[in-house]
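Left out: one protein chain. Kept in place: all the others.
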Amino acid sequence: MGGLPAGKVKRTEHAYDDWQLRVDAMMMLLVGVVGGKKRMTVDELRKNIESLPPADYDKMGYYDRWVISLTQTMIQRGVITTDDLARKMAEVGKRK
Amino acid sequence: MKDLGAYRPLDYFQLMEVSLRELLVAKGVVTDDAIKGAMATMRARGPERGAAMVARAWLDPAYKDRLLANGSQAAEELGFEVPGLKLIVVENTPQQHNVIVCTLCSCYPRMLLGIPPEWYKSRPYRSRVVREPRKVLAEFGLRIPAKVPIRVHDSNADMRYLVLPMRPAGTQGWSEDRLAATVTRDCLIGVAVPRIPKQPKSRKS
Partner (left out) sequence: MGSVPIFSVGDRVRVRKAAPLGHIRTPYYIRGHEGVVERYCGAFPNPEELAQQRDGLPAQPLYRVRFRQKDVWPGYRGSAADVIEIEIFQHWIE
């Protein structure tokens, strides 16, 4: 990305939402920086982020990209399966 | 979960987060307590540790030498846990100004500065600060004279970076804490320099 044309830097800042901090926390736990078993590397996370289609990359927020890539990595590692995820997402989606 | 009043469906990414977390907890890969603990740590982490290292370096030339030689060890010397961090500290002088970026993603010494701000992770910053640093710094309100070279550091692999800014003038006799308070996160990234607050602060214990 370095050197490509882009607009002005927007310096607005905001506190992160809980769900975003949870994504951040899960990443730290799964790569093993805060103790616990190392289940993946940050390099796999980065690779999966880089694999996002460019149009999606720009539309997605930072933690949107992280949660997709983190989940993708867990499937690649066999920690969860696609079917696990499908069933869980259906269940969660029905709540409330 | 916060009570938002009116019902709001989760968006796709939040749905993914809940689903991933519940699966991982059910499988014993992570625990809710561990997640809460990590969240609390990062929510509470600001640039105080980086600022403390700078203030110590300003007051103790031997510490400054150690800081520039091995940033991680210098952090640990002050009691800051930085597991796995390979820290390089780069010094601003009248002959050079340093600024940090990660063009490839958002690498940042999180344990010393907290979670990076949105702009540091943004396309405009990552694309432009390597190519037109003076213009980007000017947009941050920092004008570096043409005769002062700029060193841009792209944090693209295993090292992480902190800028050691110059001590502002008019701070003779200041305590370490008071000096540290002039060092903001933006000073440690290199898009700002420490300034003495215009209004005198009320005395804090």
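By written order: A and B. Residues from 1 in each chain.
One rule holds for everything that comes next: contacts are C-beta pairs under 8 Å (C-beta built on N, C-alpha and C of every residue); 3 or more make two chains touch, one makes a residue touch a chain.
Here the structure is a predicted model, which is why all the values come from computation and not from measurement.
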Which of B:L59, B:M159 or B:A181 contacts the chain that the document leaves out: B:M159
Selected residue (touches chain absent from view) among B:Q14, B:T103 or B:S122: B:T103
Full-complex contact with the absent chain, from B:P47, B:P133 or B:P194: B:P133
For chain B, residues in touch with the removed chain: 86, 88, 103-104, 130-134, 146-159
Residue ranges of chain A at the interface with the undisplayed chain: 2-3, 41, 43-44, 46-47, 50, 76-77
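We take it that only the chains that are shown with their structure count from here on.
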For the chain A and chain B complex, residues of the former touching the latter: 1-14, 16, 18-19, 21-26, 28-30, 33-37, 39, 46, 49, 58, 60-64, 67-68, 70-71, 74, 79-80, 84-85, 88-89, 92-93, 96
Sites on chain B touched by chain A in the complex: 1-2, 7, 10, 13-24, 27, 29-30, 34-39, 41-43, 83-84, 101, 103-106, 115, 117-119, 121-128, 130-131, 136, 139-140, 154
